[in-house]
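Only one protein chain is missing; all other protein chains are in place.
Per-chain numbering from 1; labels A, B and C assigned in written order.
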Amino acid sequence: MSTYAQKQGFGATIWDYLTTVDHKKIAILYLIAGGFFFIVGGLEAMFIRIQLAVPNNDFVSAGLYNEILTMHGTTMIFLAAMPLIFAFMNAVMPLQIGARDVAFPFLNSLGFWLFFFGGVFLNLSWFLGGAPDAGWTSYASLSIASEGHGVDFYALGLQISGAGTLIGGINFLVTIINMRAPGMTYMRMPLFTWSTFVVSALILFAFPPLTVGLFLLIFDRMFGGNFFDHTMGGNTIIWEHMFWIFGHPEVYILILPAFGIFSEIFATFSRKRLFGYSSMVFATVLIGFLGFMVWAHHMFTTGLGPIANSIFAVATMAIAVPTGIKIFNWMFTMWGGSIKFTTPMLWAVAFIPSFVAGGVTGVMLAVAAADYQYHDTYFVVAHFHYVIVGGVVFALFAGAHFYWPKMFGTMLNEFLGKITFWLFLIGFHLTFFIQHFLGLMGMQRRIVSFLPGQGFETGNLISTVGAFFMAVATIILLINIIMTTVKNERVGNDPWGDGRTLEWALPSPPPFYNFKQLPLVRGLDAYWLEKMEGKKGMTPAEPLGDIHMPNNSFIPFVISLGLFVAAFGAMYRAETAWGIPVLIIGLLITLGSMAMRSIKDDHGYHIHKEDLMDDDDNKGVKA
Amino acid sequence: MANQQPNSENPRIDIEYRRKKSTEEMRYQIISFTLMIFLTLVAFFAVGYDGFSGWFTVPFIILLAVIQVIFQLYYFMHMSHKGHEAPALFLYSGVLVGAITLLAFLTIIWW
Amino acid sequence: MNWLAKGRLLSLFTLMALVLAGCGEPYVSTLRPAGEVAQSQFDLMVLSTVIMVGVILVVTVIFLIVITKFRRKNENEIPKQVEGSHKLEILWTVIPILLLLVLSVPTVAATFKLADVSPMDKVNEEGKTDALVVNVRANLYWWEFEYPNQEIITGQELVVPTDEKVYFNLIASDVKHSFWVPSAGGKMDTNTENVNKFYLEFDDQKANEAGNLFYGKCAELCGPSHAWMDFKVKAVSRAEFDQWVDDMQTAEEPQAETALAQQGEEIFNQSCIGCHAVTPQDGRPEQARNAPNLANFGERSRIAGILEHNEEELKNWLDDPETYKPGNKMTNTYGDLSDEQLDALTEYLMGLKVQE
Partner (left out) sequence: MQAEEKFTAETWPTAPERATLEGKNKFLGFWLFLGGETVLFASLFATYLALKDKVPNAEHTLAKDLFDLPLVFAATMLLLTSSLTSVYAMHHMKNFNFKKMQLWLGVTVLLGAAFLGLEIYEFNHYVHEYHHTFTSSAFGTAFYTLVGFHGGHVAFGLLWIVTLMIRNSKRGLNLYNAPKFYVASLYWHFIDVVWVFIFTVVYLMGMVG
């Protein structure tokens, strides 16, 4: 079963990826799938912007618009941003703590396949009678009333991919707690690892409410339940709470890893250690903690009453403090440093003003009484695209350029990278800055079109033009990726020259067992410390020995496939004869493959010391 | 990765001693089980007995449930043993998030 | 806010207010507040914007210094590895906290003030309130406004007196919507299971500037025609309002004057009366009132909330409501109408007026 030292054909490579349990390959899978869904979500965004370019436009119909809008939000959040973040976590975090692998390689692969099948399921709705159309928030009264299967696709698809995310979160937590290399204390962990840790904890506690909420929705829509039917005693506000108890932490699940990536980039390209490391850690934890206390700021106009609104308003504002600490620490990391404006650094630098602009509008939204005006207008749309695009997407682009060599062993072209950056930056501000004013001038969000004569024309046109800049920028990035891959110029372990953390001590890409010998960590920025002492690499913490590796497995794919099949059965259960059998078959596939996993012992295999010895680090990457 | 984690147990540890320890622990388990049964009985009686008002009974039986669960966690699930710092941290975080959820649902979901 | 009332801060505020107030149309923009509620929300916006602009300025200044001064000049330079600075860190922890305190006090105050609907609950001897109360019922793409004390009902166009508080009971009859009159004040959701209450106030002078007609919107996604679930607010003086109420209360069964109108009435009574009432005192229960009341349709300013109020558009609407509001509840509830029938109905409907 070993994939060690084999030359592979195309079919074999595919099979390898379908069965891989190697965190670095799973990272690549996440990158490809997440990147694909980003393009899909981006195309949906383009449709939105084209439709809204001029008043009374009929580029898309009203019903279709609602589907596009819902799928844009859902796809971007669940199927693009989160998986892309998971890509970097998988690729980098285990290396950063000096681990040979994650704690549960099998579950890692299961997490990916669940996400993937959930996402595919959700998107198949386009071809099977219509996508969900109740907004990414799927508020209960509308989502119950929505006809067809759109919302069923939403509920079942997110349920499946949500399970994958939860599994991923637990896996990262255990990896960080149990598998740090000797000397890698908590307070020596790089910030990206810290943010992975906090985010995984957020996932652990935020996804169960979503799971429950989705179950309630599924029960009501598909099994005659009455949770949200007020004529039967139900209450739609339950959904709103459940969704936002998940939904608010979710936005910090998106942004904290972005903060982590930027922390690494700022330190690297300023050649300075992170300013105020311990308060950065503290702020990350605090943001995560406060993230659970503020969800009702999305419900100020629901009618919770002034006491609840005031409490949640003040709690929300509090988050500005730890976030501010981070902003200033980043700027003072650069202060006195030696800044090199590489592409990743450009993204990082541009992130500061962009994100601060989005963050402060967040605080404005937290002013409950004023939010009665902002809520559900383009002001909110502007706010969250400023934080999400200006924070998360910038970080993903930065991370893609920064970690590309570590993941693939080649460098993206810096010139094209900079073009992508400038086009995207300009497009981003053009698109979203003006939306603040549109909102204040009275334009609600989620409208398929607007009537002339309200003063919305110019603003919307500008916004649409901006979106095209972003699309072109994204296309240039794709070209860059293709060119780089075709050229295939290999780079060494520390291609940026300024790497600080452990991953840069390994070849690019690292051998599948990561570390031949676990490194001894002697402080923060472990690799930098060694470099400053004139050493080439890390000092090993153990003698060379056999390495235990897990076997590849096709089971995660099959488990996820089973749920995918079962979801179709569940959905068409009521109107077709084949629904129930398919549901049962799907569940049997899943349970059967789970049983197989637990019945067949899988102890993995060993790489022998002797094989490691002739394996030269720099060309040791054959898998 | 087995070579990363040498077995920390001392193989010469006195088996008799271990047996004794473990029997002793089992005795604690039985005691906590008895207490749990007792608490359950009290709770059922408190509800069955008409003399108490709901204002007393409800907090009272919830308190009993919490005590009982603490027994479960610390004795049956060994959270009193060492090496349970991370489990405790995450379990209590879960309890906190859950408690906030419950509080919200009891106060700001009306009627 | 006395403590602000001097010095440069004030001028900053005025400047901010001016910049913002330059935006939008007076009948729809939150930046052109036309009443007490919108005004207090606007004040909060200005206050928070000033603080935020301050924050952004500080960040920008440090940012610009950093990215200009500390560029790498020499490939071999290794800067000093600074761990941090407690003094600085305390500084940027404490200052934001202070700024947020400044912001949260008026926030909480305004939140409580805007939630004060106690006059709604004060009932006089007749079992009515002295305050003006309107029951708003939101339905898929149309609005019903019931004046419980006056015992009249109207649809799509809310009529209110200026310079006094108008209290609202808000509920939805199908899915959730949200009631929003941007220039008069923030929105409030109409939930399906419970009544929400709040108040608005319309300034007389501002109403004049806006042509006495404010735009109202649905601000919660509610289906395909969410974008077109508009309504209008006619803000008139108390005297005019009283007159209107009186006319509404005394309105009788509509009399079709011309022959064409009578023909229209006939068609209407066959196909439409099951849903649409034509008198302002509709005694039917809520569930039966499943279409806008048309008693004063001839005096409206829009058809179905969005179309120009003229015969042409009315015919278009009656001919095919689906093109204008996809998914609306009127489509396909009556047979195809011929051109003559359309003419007749139009004549009849345009004649539905309560004021002379």
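In the analysis below, a residue touches a chain if its C-beta (ideal position, glycine included) is under 8 Å from a C-beta of that chain, and two chains touch if they have at least 3 such contacts.
What you are looking at is a predicted structure, and each value in this text was computed from that prediction instead of being measured.
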| item | value |
| --- | --- |
| Residue of A:P55, A:G225, A:G497 or A:G579 touching the missing chain in the full complex | A:G225 |
| Candidates A:Y30, A:F104 or A:F469 - the one touching the absent chain | A:F104 |
| Touch residues of chain A, complete complex, unshown partner | 103-104, 166, 170-171, 173-174, 177-179, 204-205, 207-209, 211-213, 215-216, 219-220, 223-227, 229, 231-235, 238, 242, 245, 548, 595, 598-599, 601, 603, 606 |
| Missing-partner contacts on chain B, residue numbers | 1-2, 4-5, 7-9, 11, 13, 15, 18-19, 22, 25-26, 29-30, 33, 36-37, 40, 43-44, 46-48, 54, 57-58, 61-62, 64-65, 68-69, 72-73, 76-77, 83-84, 86-87, 90-91, 93-95, 97-99, 101-102, 104-106, 109, 111 |
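As a convention for this text, only the chains that are shown with their structure count from here on.
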| item | value |
| --- | --- |
| Rounded Å distance between chain A and chain B, as computed from the means of their C-alpha atoms | 36 |
| Sequence positions of chain C contacting 2 or more other chains | 193-194 |
| Of all residues in chain A, the ones touching two or more other chains | 235, 237, 305 |
| Residues of chain B defined as touching chain A within the complex | 1-4, 86, 90, 93-94, 96-97, 100-101, 104-105, 107-111 |
| Residues of chain A touching chain B in the complex | 100-101, 173, 177, 201, 204-205, 209, 235, 237-238, 241, 245, 292-293, 296, 304-305, 308, 518, 542, 545-548 |
| Complex interface listing, chain C residues touching chain A | 20, 23-25, 28-31, 38, 40-41, 44-45, 48-49, 52, 55-56, 59-60, 62-63, 65-67, 70-74, 77-85, 88-89, 92-93, 96-97, 100, 103-104, 107-108, 110-115, 172, 174-176, 178, 180, 182-183, 185-189, 191-194, 196, 215, 217-227, 230, 306, 326-327 |
